[in-house]
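Selected chains from the complex are presented in situ; the others are not included.
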Amino acid sequence: MPGKRILVVKGSPREKGNSSLLADQLVEGARSSGAEVEVIILQNLNIQACTACDACLEAPENGCILEDDMQVLYPKLLRADAIAIATPIYWFTMSAQTKLFIDRWYALESPQGNALKGKTFGIILTYGDTDAVTSGAINAIRSFEDMFRFLKAEVAGFVYGSANQAGEVKSQKDLLARAYKLGQKMAC
Amino acid sequence: MPGKRILVVKGSPREKGNSSLLADQLVEGARSSGAEVEVIILQNLNIQACTACDACLEAPENGCILEDDMQVLYPKLLRADAIAIATPIYWFTMSAQTKLFIDRWYALESPQGNALKGKTFGIILTYGDTDAVTSGAINAIRSFEDMFRFLKAEVAGFVYGSANQAGEVKSQKDLLARAYKLGQKMAC
(Lines give C-alpha, C1' and ligand atoms only; values in the text may rest on other atoms or scores of the structure.)
Protein backbone atom coordinates (compact mmCIF):
# COMPACT_ATOMS: atom_id res chain seq x y z
CA MET A 1 0.00 0.00 0.00
CA PRO A 2 1.50 3.35 -0.96
CA GLY A 3 1.91 5.86 1.85
CA LYS A 4 -0.30 8.83 2.51
CA ARG A 5 0.51 12.00 0.58
CA ILE A 6 1.06 14.85 3.00
CA LEU A 7 1.48 18.49 2.10
CA VAL A 8 3.25 20.54 4.76
CA VAL A 9 2.74 24.29 4.47
CA LYS A 10 5.00 26.65 6.40
CA GLY A 11 3.48 30.03 7.10
CA SER A 12 6.41 31.61 8.90
CA PRO A 13 8.65 34.16 7.17
CA ARG A 14 11.61 32.62 9.02
CA GLU A 15 13.14 29.56 7.41
CA LYS A 16 14.42 28.39 10.78
CA GLY A 17 11.60 29.84 12.84
CA ASN A 18 10.05 27.84 15.63
CA SER A 19 6.90 26.83 13.80
CA SER A 20 9.07 25.78 10.84
CA LEU A 21 11.28 23.64 13.06
CA LEU A 22 8.24 21.95 14.54
CA ALA A 23 6.98 21.38 11.02
CA ASP A 24 10.28 19.65 10.25
CA GLN A 25 9.62 17.30 13.17
CA LEU A 26 6.17 16.62 11.80
CA VAL A 27 7.75 15.81 8.44
CA GLU A 28 10.15 13.34 10.06
CA GLY A 29 7.34 11.69 11.97
CA ALA A 30 5.23 11.40 8.83
CA ARG A 31 8.10 9.95 6.78
CA SER A 32 8.95 7.47 9.54
CA SER A 33 5.42 6.16 9.11
CA GLY A 34 5.74 5.77 5.37
CA ALA A 35 4.16 8.99 4.16
CA GLU A 36 5.24 10.82 1.04
CA VAL A 37 5.76 14.40 2.17
CA GLU A 38 6.15 17.66 0.29
CA VAL A 39 7.03 20.92 2.04
CA ILE A 40 5.95 24.36 0.88
CA ILE A 41 7.32 27.64 2.24
CA LEU A 42 4.75 30.34 1.67
CA GLN A 43 7.24 33.19 2.17
CA ASN A 44 9.10 32.06 -0.96
CA LEU A 45 5.99 32.12 -3.12
CA ASN A 46 4.02 34.88 -4.76
CA ILE A 47 0.48 34.54 -3.42
CA GLN A 48 -1.89 37.43 -3.93
CA ALA A 49 -4.88 38.18 -1.76
CA CYS A 50 -8.23 36.82 -2.96
CA THR A 51 -10.01 39.63 -4.80
CA ALA A 52 -13.51 38.20 -4.28
CA CYS A 53 -14.03 38.52 -8.03
CA ASP A 54 -16.21 35.38 -7.94
CA ALA A 55 -14.86 34.16 -11.28
CA CYS A 56 -14.32 30.80 -9.57
CA LEU A 57 -17.98 30.61 -8.61
CA GLU A 58 -19.17 31.57 -12.06
CA ALA A 59 -16.93 29.08 -13.86
CA PRO A 60 -15.78 26.47 -11.32
CA GLU A 61 -14.20 24.44 -14.09
CA ASN A 62 -11.61 27.20 -14.58
CA GLY A 63 -10.79 27.66 -10.92
CA CYS A 64 -9.08 30.78 -9.64
CA ILE A 65 -8.10 33.26 -12.35
CA LEU A 66 -5.31 34.97 -10.40
CA GLU A 67 -2.05 34.00 -12.08
CA ASP A 68 0.41 33.43 -9.30
CA ASP A 69 1.99 30.59 -7.36
CA MET A 70 -1.35 29.34 -6.04
CA GLN A 71 -1.75 27.79 -9.50
CA VAL A 72 1.06 25.44 -8.51
CA LEU A 73 -0.35 24.88 -5.04
CA TYR A 74 -3.94 24.08 -6.05
CA PRO A 75 -3.08 20.71 -7.64
CA LYS A 76 -0.88 19.84 -4.67
CA LEU A 77 -3.78 20.57 -2.31
CA LEU A 78 -6.11 18.38 -4.36
CA ARG A 79 -3.65 15.49 -4.49
CA ALA A 80 -2.84 15.54 -0.78
CA ASP A 81 -4.49 13.11 1.62
CA ALA A 82 -3.48 15.28 4.52
CA ILE A 83 -2.38 18.89 4.93
CA ALA A 84 -0.29 20.30 7.77
CA ILE A 85 -0.13 24.04 8.34
CA ALA A 86 2.53 25.57 10.58
CA THR A 87 2.22 29.23 11.48
CA PRO A 88 3.55 31.62 14.06
CA ILE A 89 0.99 33.66 15.96
CA TYR A 90 1.26 37.29 14.94
CA TRP A 91 -1.12 39.85 16.39
CA PHE A 92 -3.33 37.29 18.08
CA THR A 93 -4.02 34.96 15.17
CA MET A 94 -2.23 33.25 12.26
CA SER A 95 0.38 35.06 10.13
CA ALA A 96 -0.69 37.08 7.10
CA GLN A 97 1.27 34.66 4.90
CA THR A 98 -0.93 31.83 6.14
CA LYS A 99 -4.14 33.81 5.75
CA LEU A 100 -3.28 34.77 2.16
CA PHE A 101 -2.95 31.08 1.35
CA ILE A 102 -6.18 30.08 3.10
CA ASP A 103 -8.32 32.84 1.61
CA ARG A 104 -7.53 31.40 -1.81
CA TRP A 105 -9.27 28.11 -0.87
CA TYR A 106 -12.42 29.97 -1.89
CA ALA A 107 -11.76 28.83 -5.45
CA LEU A 108 -12.05 25.21 -4.30
CA GLU A 109 -15.73 25.61 -3.48
CA SER A 110 -18.25 23.81 -5.66
CA PRO A 111 -21.86 22.74 -5.39
CA GLN A 112 -20.56 19.37 -4.10
CA GLY A 113 -18.70 21.07 -1.29
CA ASN A 114 -15.16 22.30 -1.01
CA ALA A 115 -12.50 20.16 -2.67
CA LEU A 116 -10.71 19.91 0.68
CA LYS A 117 -13.69 18.05 2.15
CA GLY A 118 -12.71 14.87 3.93
CA LYS A 119 -9.00 15.58 3.96
CA THR A 120 -7.04 15.37 7.20
CA PHE A 121 -5.52 18.49 8.74
CA GLY A 122 -2.84 19.03 11.33
CA ILE A 123 -1.94 22.42 12.77
CA ILE A 124 1.24 23.72 14.37
CA LEU A 125 1.30 27.07 16.17
CA THR A 126 4.09 28.86 18.01
CA TYR A 127 4.09 32.16 19.84
CA GLY A 128 6.42 34.38 21.79
CA ASP A 129 3.95 35.07 24.56
CA THR A 130 3.58 32.73 27.53
CA ASP A 131 0.60 30.63 26.51
CA ALA A 132 -2.15 29.93 24.04
CA VAL A 133 -4.48 32.44 25.66
CA THR A 134 -2.29 35.48 26.14
CA SER A 135 -0.72 34.97 22.70
CA GLY A 136 -4.06 34.75 20.95
CA ALA A 137 -3.23 31.29 19.61
CA ILE A 138 -6.71 30.38 20.83
CA ASN A 139 -8.18 32.69 18.17
CA ALA A 140 -6.28 30.90 15.43
CA ILE A 141 -7.34 27.56 16.91
CA ARG A 142 -10.98 28.61 16.90
CA SER A 143 -10.69 29.83 13.28
CA PHE A 144 -9.12 26.55 12.20
CA GLU A 145 -11.73 24.52 14.09
CA ASP A 146 -14.47 26.52 12.38
CA MET A 147 -12.82 25.96 8.99
CA PHE A 148 -12.53 22.23 9.43
CA ARG A 149 -16.14 21.93 10.57
CA PHE A 150 -17.19 23.93 7.49
CA LEU A 151 -15.00 21.84 5.19
CA LYS A 152 -16.12 18.59 6.81
CA ALA A 153 -12.43 17.81 7.16
CA GLU A 154 -10.77 15.50 9.66
CA VAL A 155 -8.63 17.04 12.41
CA ALA A 156 -5.53 15.04 13.30
CA GLY A 157 -4.54 17.49 16.00
CA PHE A 158 -3.16 20.82 17.11
CA VAL A 159 0.38 21.21 18.43
CA TYR A 160 1.22 24.57 19.94
CA GLY A 161 3.70 26.05 22.33
CA SER A 162 5.62 29.08 23.44
CA ALA A 163 8.97 29.86 21.81
CA ASN A 164 10.21 33.33 21.10
CA GLN A 165 13.74 33.56 19.75
CA ALA A 166 14.14 31.84 16.39
CA GLY A 167 15.25 28.29 17.05
CA GLU A 168 14.39 28.33 20.76
CA VAL A 169 12.00 25.44 20.24
CA LYS A 170 14.90 23.07 19.71
CA SER A 171 15.32 22.74 23.48
CA GLN A 172 11.68 21.85 24.05
CA LYS A 173 11.73 18.10 23.75
CA ASP A 174 8.09 17.62 24.62
CA LEU A 175 6.91 20.04 21.95
CA LEU A 176 9.20 18.47 19.34
CA ALA A 177 7.89 15.03 20.25
CA ARG A 178 4.29 16.13 19.92
CA ALA A 179 4.95 17.53 16.44
CA TYR A 180 6.67 14.27 15.47
CA LYS A 181 3.71 12.25 16.70
CA LEU A 182 1.26 14.48 14.85
CA GLY A 183 3.19 13.63 11.69
CA GLN A 184 2.94 9.93 12.46
CA LYS A 185 -0.77 10.24 13.08
CA MET A 186 -1.34 12.09 9.80
CA ALA A 187 0.49 9.33 7.96
CA CYS A 188 -1.89 6.62 9.17
CA MET B 1 -10.96 73.14 18.61
CA PRO B 2 -9.89 71.25 15.53
CA GLY B 3 -11.70 67.96 14.84
CA LYS B 4 -10.34 64.52 15.54
CA ARG B 5 -8.19 62.96 12.85
CA ILE B 6 -9.63 59.61 11.82
CA LEU B 7 -8.02 57.09 9.53
CA VAL B 8 -10.45 54.66 7.94
CA VAL B 9 -8.87 51.49 6.56
CA LYS B 10 -10.85 49.30 4.19
CA GLY B 11 -9.73 45.68 4.13
CA SER B 12 -12.13 44.39 1.50
CA PRO B 13 -11.00 43.69 -2.06
CA ARG B 14 -14.36 45.00 -3.26
CA GLU B 15 -14.64 48.76 -3.63
CA LYS B 16 -18.39 48.57 -3.12
CA GLY B 17 -18.38 45.59 -0.82
CA ASN B 18 -20.56 45.53 2.26
CA SER B 19 -17.86 46.31 4.79
CA SER B 20 -16.71 49.18 2.54
CA LEU B 21 -20.23 50.61 2.35
CA LEU B 22 -20.54 50.46 6.13
CA ALA B 23 -17.16 52.18 6.37
CA ASP B 24 -18.57 54.95 4.15
CA GLN B 25 -21.37 55.40 6.67
CA LEU B 26 -18.83 55.60 9.46
CA VAL B 27 -17.00 58.28 7.46
CA GLU B 28 -20.19 60.31 7.08
CA GLY B 29 -20.97 60.00 10.77
CA ALA B 30 -17.45 61.07 11.70
CA ARG B 31 -17.49 64.06 9.34
CA SER B 32 -20.91 65.13 10.61
CA SER B 33 -19.30 65.40 14.02
CA GLY B 34 -16.44 67.53 12.79
CA ALA B 35 -13.75 64.92 12.27
CA GLU B 36 -11.13 65.11 9.57
CA VAL B 37 -11.26 61.74 7.84
CA GLU B 38 -8.93 59.96 5.45
CA VAL B 39 -9.84 56.70 3.76
CA ILE B 40 -7.36 54.01 2.75
CA ILE B 41 -8.17 51.03 0.53
CA LEU B 42 -5.69 48.28 1.26
CA GLN B 43 -6.45 46.39 -1.96
CA ASN B 44 -5.03 49.31 -3.97
CA LEU B 45 -1.76 49.33 -2.05
CA ASN B 46 1.33 47.19 -2.15
CA ILE B 47 1.76 45.82 1.35
CA GLN B 48 4.15 42.93 1.85
CA ALA B 49 3.95 40.44 4.66
CA CYS B 50 6.11 41.16 7.72
CA THR B 51 9.30 39.12 7.37
CA ALA B 52 10.09 39.06 11.11
CA CYS B 53 13.55 40.36 10.24
CA ASP B 54 13.56 42.32 13.52
CA ALA B 55 15.38 45.26 11.92
CA CYS B 56 12.71 47.47 13.52
CA LEU B 57 13.56 46.11 16.97
CA GLU B 58 17.28 46.53 16.46
CA ALA B 59 17.00 50.10 15.19
CA PRO B 60 13.59 51.45 16.19
CA GLU B 61 14.56 54.90 14.95
CA ASN B 62 14.58 53.57 11.38
CA GLY B 63 11.27 51.74 11.60
CA CYS B 64 10.33 49.04 9.13
CA ILE B 65 12.84 48.49 6.35
CA LEU B 66 10.43 46.98 3.84
CA GLU B 67 10.02 49.50 1.05
CA ASP B 68 6.39 49.43 0.10
CA ASP B 69 3.21 51.39 0.69
CA MET B 70 3.29 50.86 4.45
CA GLN B 71 5.90 53.62 4.43
CA VAL B 72 3.08 55.96 3.46
CA LEU B 73 0.69 54.45 5.96
CA TYR B 74 2.96 54.53 9.02
CA PRO B 75 2.91 58.35 9.35
CA LYS B 76 -0.85 58.36 8.82
CA LEU B 77 -1.26 55.83 11.63
CA LEU B 78 0.89 57.92 13.94
CA ARG B 79 -0.98 61.14 13.17
CA ALA B 80 -4.45 59.64 13.60
CA ASP B 81 -6.39 60.10 16.83
CA ALA B 82 -8.66 57.24 15.88
CA ILE B 83 -8.45 54.33 13.44
CA ALA B 84 -11.37 52.46 11.92
CA ILE B 85 -10.84 49.09 10.26
CA ALA B 86 -13.49 47.56 8.03
CA THR B 87 -13.03 43.98 6.90
CA PRO B 88 -15.12 41.19 5.48
CA ILE B 89 -14.91 37.85 7.27
CA TYR B 90 -13.14 35.33 5.06
CA TRP B 91 -12.46 31.84 6.34
CA PHE B 92 -13.60 32.57 9.87
CA THR B 93 -11.53 35.65 10.62
CA MET B 94 -10.42 38.95 9.02
CA SER B 95 -9.35 39.17 5.35
CA ALA B 96 -5.72 38.56 4.39
CA GLN B 97 -5.51 42.16 3.19
CA THR B 98 -6.35 43.33 6.69
CA LYS B 99 -3.93 40.92 8.35
CA LEU B 100 -1.06 41.98 6.08
CA PHE B 101 -1.62 45.56 7.25
CA ILE B 102 -1.88 44.65 10.94
CA ASP B 103 1.19 42.40 11.01
CA ARG B 104 3.24 45.39 9.97
CA TRP B 105 2.31 47.21 13.21
CA TYR B 106 5.16 45.19 14.67
CA ALA B 107 7.50 47.98 13.56
CA LEU B 108 5.61 50.41 15.81
CA GLU B 109 6.76 48.62 18.95
CA SER B 110 9.22 50.39 21.22
CA PRO B 111 10.37 50.13 24.82
CA GLN B 112 7.70 52.75 25.65
CA GLY B 113 4.97 50.59 24.17
CA ASN B 114 3.46 50.46 20.74
CA ALA B 115 2.99 53.80 18.98
CA LEU B 116 -0.72 52.98 18.63
CA LYS B 117 -1.10 53.01 22.42
CA GLY B 118 -3.97 55.15 23.60
CA LYS B 119 -5.52 55.63 20.16
CA THR B 120 -9.20 54.89 19.64
CA PHE B 121 -10.27 52.01 17.42
CA GLY B 122 -13.53 51.15 15.72
CA ILE B 123 -14.16 47.91 13.87
CA ILE B 124 -16.61 47.01 11.10
CA LEU B 125 -17.16 43.39 10.09
CA THR B 126 -19.47 41.85 7.51
CA TYR B 127 -20.04 38.24 6.57
CA GLY B 128 -22.10 36.16 4.22
CA ASP B 129 -23.06 33.60 6.84
CA THR B 130 -26.05 34.10 9.13
CA ASP B 131 -24.42 35.47 12.26
CA ALA B 132 -21.27 36.38 14.13
CA VAL B 133 -20.80 32.85 15.43
CA THR B 134 -21.35 30.71 12.34
CA SER B 135 -19.37 33.17 10.21
CA GLY B 136 -16.41 33.17 12.54
CA ALA B 137 -16.68 36.94 13.01
CA ILE B 138 -16.33 36.13 16.70
CA ASN B 139 -12.76 34.98 16.06
CA ALA B 140 -11.87 38.29 14.44
CA ILE B 141 -13.59 40.12 17.30
CA ARG B 142 -11.56 38.18 19.87
CA SER B 143 -8.34 38.88 17.94
CA PHE B 144 -9.12 42.60 17.80
CA GLU B 145 -10.07 42.68 21.49
CA ASP B 146 -6.78 40.98 22.35
CA MET B 147 -4.88 43.47 20.17
CA PHE B 148 -6.48 46.50 21.77
CA ARG B 149 -5.83 45.18 25.27
CA PHE B 150 -2.20 44.61 24.30
CA LEU B 151 -1.91 48.05 22.71
CA LYS B 152 -3.69 49.72 25.63
CA ALA B 153 -5.92 51.30 23.01
CA GLU B 154 -9.46 52.56 23.44
CA VAL B 155 -12.31 50.65 21.80
CA ALA B 156 -15.08 52.83 20.39
CA GLY B 157 -17.06 49.82 19.28
CA PHE B 158 -17.67 46.91 16.96
CA VAL B 159 -20.33 47.02 14.23
CA TYR B 160 -20.99 43.75 12.46
CA GLY B 161 -23.71 42.13 10.45
CA SER B 162 -24.64 39.64 7.80
CA ALA B 163 -24.63 40.68 4.15
CA ASN B 164 -23.62 38.46 1.32
CA GLN B 165 -24.08 39.91 -2.16
CA ALA B 166 -21.96 43.00 -2.75
CA GLY B 167 -24.06 46.03 -1.84
CA GLU B 168 -26.73 44.04 0.00
CA VAL B 169 -26.03 46.00 3.15
CA LYS B 170 -27.65 49.10 1.65
CA SER B 171 -31.06 47.77 2.60
CA GLN B 172 -30.10 47.20 6.22
CA LYS B 173 -30.99 50.52 7.80
CA ASP B 174 -30.13 49.45 11.33
CA LEU B 175 -26.66 48.30 10.39
CA LEU B 176 -26.00 51.47 8.39
CA ALA B 177 -27.15 53.56 11.34
CA ARG B 178 -24.87 51.73 13.73
CA ALA B 179 -21.86 52.35 11.48
CA TYR B 180 -22.82 56.03 11.21
CA LYS B 181 -23.05 56.31 15.00
CA LEU B 182 -19.72 54.57 15.46
CA GLY B 183 -18.23 57.29 13.26
CA GLN B 184 -19.83 59.97 15.41
CA LYS B 185 -18.53 58.35 18.55
CA MET B 186 -15.00 58.12 17.17
CA ALA B 187 -15.12 61.84 16.35
CA CYS B 188 -15.81 62.85 19.95
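A and B label the chains in the order they appear, each numbered from 1.
Criterion: contacts are C-beta pairs under 8 Å (C-beta built on N, C-alpha and C of every residue); 3 or more make two chains touch, one makes a residue touch a chain.
Keep in mind that what you see is a predicted model, and the values were worked out from it rather than measured.
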If 2 of the identical protein chains are displayed, how many copies are present in the complete complex?
4
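We take it that only the chains that are shown with their structure count from here on.
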Copies chain A and chain B - rotation angle from C-alpha fit, nearest 5 degrees:
180
Chain A-chain B separation of Cα centroids, rounded to whole Å
26
Give the list of chain B residues in touch with chain A in this complex.
12-14, 17, 43, 49-53, 88, 90-97, 99-100, 102-103, 105-106, 136, 138-139, 142-143, 146-147, 150
